[in-house]
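Each remark here refers to the structure printed beneath this line.
A protein chain is absent from this complex, but the other protein chains hold their places.
Moving on, here comes subunit A:
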Amino acid sequence: MGKYIIRRLLQMIPVIIGTTFLIFYMVFALPGDPTAGKCGERPCPAAYVAKYRAEHNLDDPMPIRYAKYVAKTATGDLGTNRYGVKVTEDLKKRYVVTGKLALMAVAVEVVIGIAAGILSGIRKGRFIDNLVLVSTLFVISIPVFVIGALCQYFLGVKWGLFPVTVSAKPTLYELFMPAFVLGSLSIAYVARLTRTNLVENLRADYVRTAIAKGLSRKRAVGLHALRNSMIPVITFVGFDFGGLLGGAIVTERIFNIQGIGGYIFRSIYNRDGVAVVGAVTALVIVYLLVNLLVDLLYGVLDPRISHD
């Protein structure tokens, strides 16, 4: 197990280098003068330009610039954005919000998705099953901004249950509606995945054994069949969580959430290269770590998978 983790961590290094090099190259190889527009309507003074270019190694060839960036990143310094704020400071603040939102979205999709999946799985072909299948298809087909706007209108404006947008440091209550909207697409997937696996496992021989052992149907289904059905579902939810930690640009913009997705969007829009590269580097590392955790969890859920 320890060896497996070390091997996986070592495998991350080339992936991180590869992805960050690509993003670094794409951002800084774009034509344009990074100092343009920094000094208002007039061109910047030559001394400032020289200082800026030296600070950002703009006169070095690309591979050298990248190597210097990696060396600096390795010390935990992602540089400062064009407003002079440390990118790590920005990311910290943004990640608190994005993390909260992602966790809540995952909680919503797990609770509602699995419950719906179980209900339709054990009542296969009955009314509730068709209801779940049709409603999940419906949810999958609607774009997220439509669901977001509908929720804002009904839950926020008309019935006044939740705030329409959230504040800079959002509370759990404020984030509930965005989390629901963000999780809604995955609710549908989780419900269908749970249903399919449960239906399949209910036919499994070991469920027949459980019944033959004299266990109640509740235990045979709710423990023996469900425990096996949850393996792919939890794996999916884990990867989904990794994806959500990368931010949700559309949902963040609808509800005015100061998350990581909006930060990257704004940085690209402002051509703030240092911020873009820094944020993407952080995203890549977080995503890889979450993936590693999911793989480890998979081994815990299914004893047949061994990480030796």
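Quick note on the criterion: a contact is a pair of C-beta atoms (placed from the backbone, for glycine too) under 8 Å apart; a residue touches a chain by one contact, two chains touch by 3 or more; residues count from 1.
In the analysis below, contacts and distances are computed from a predicted model.
Trainee: When one chain of this assembly is omitted, its UniProt record names it as which of these: "Phenylacetate-CoA oxygenase, PaaG subunit", "Protein ImuA", "Imidazole glycerol phosphate synthase subunit HisH" or "Dipeptide ABC transporter (ATP-binding protein)"?
Mentor: Options "Phenylacetate-CoA oxygenase, PaaG subunit", "Protein ImuA", "Imidazole glycerol phosphate synthase subunit HisH" or "Dipeptide ABC transporter (ATP-binding protein)" considered; the missing chain's recorded name is "Dipeptide ABC transporter (ATP-binding protein)".
Trainee: May I ask which residue of A:Arg42, A:Lys158 or A:Arg304 touches the chain that does not appear here?
Mentor: A:Arg304
Trainee: Which subunit A residues touch the hidden chain?
Mentor: Its contact residues with the unshown chain are 204-206, 208-216, 219, 224, 227-228, 231, 301-304.
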